[in-house]
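The complex appears here minus one protein chain, its other protein chains still in place.
Up next, chain A:
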Amino acid sequence: MAAPDLRSELDSLLLQLLRDLEELEAKRAALNARVEEGWLSLSKARYAMGAKSVGPLQYASHMEPQVCVYTSEAQDGLQKFWVMRASAQTPEELGPREAVCLSPALRRRKGLTKTPEPESSPAPRDPLNWFGILVPHSLRHAQASFREGLQLAADMASLQIRIDWGRSQLRGLREKLKHLEPESA
């Protein structure tokens, strides 16, 4: 294990880590912007529809998630997060991926309502319909913003795992380098 090889590996690892950090910052800014936009659109919807028509009265306290988070193992042993519609793929089709649905508490905004009908509805209901059929466009914008935010959140979680792994790799390589060349620490 020659020192120059180690050094070049260290360099490339460091560069990759910085690239990941930059991407994470960009995604974080985008997520903040989407969430802010979503909340403002909700306020606009309240302005148009009435302050009590868009609020906790409109959704049930228990709901089933429409969107689930799945994890998968890549070749280098890192976990990656995927955000998928709950009905889109059954667990058998997923193959190497395991389906891990986060608890419904985290998915409050995108839930199914429990309806009084005895038969289970095959297609999940759009949460937009909790507020009525004729909803203003600001409410649709809010839903779109929050949906984009979901995807960004999953990407950010995967990036965070890659960054943590990158940092531990970096530490390990530095230790090795120290042992090989004690005077260049």
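The criterion applied here is as follows: a residue touches a chain if its C-beta (ideal position, glycine included) is under 8 Å from a C-beta of that chain, and two chains touch if they have at least 3 such contacts; residues count from 1.
Just so we're on the same page, contacts and distances are computed from a predicted model.
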Problem set entry | Protein name as given in UniProt for the chain not displayed, "Guanine nucleotide binding protein (G protein), beta 5a", "ATPK synthase", "V-type proton ATPase subunit" or "Myotubularin-related protein 6" | "V-type proton ATPase subunit"
Problem set entry | Residue in contact with the excluded chain [from A:S8, A:S43 or A:Q160] | A:S43
For this session: Can you list, in ascending order, the chain A residues touching the missing chain?
Result: 36, 39-40, 43-44, 46-48, 50-53, 55, 57-61, 113-116, 129-130, 132-138, 141
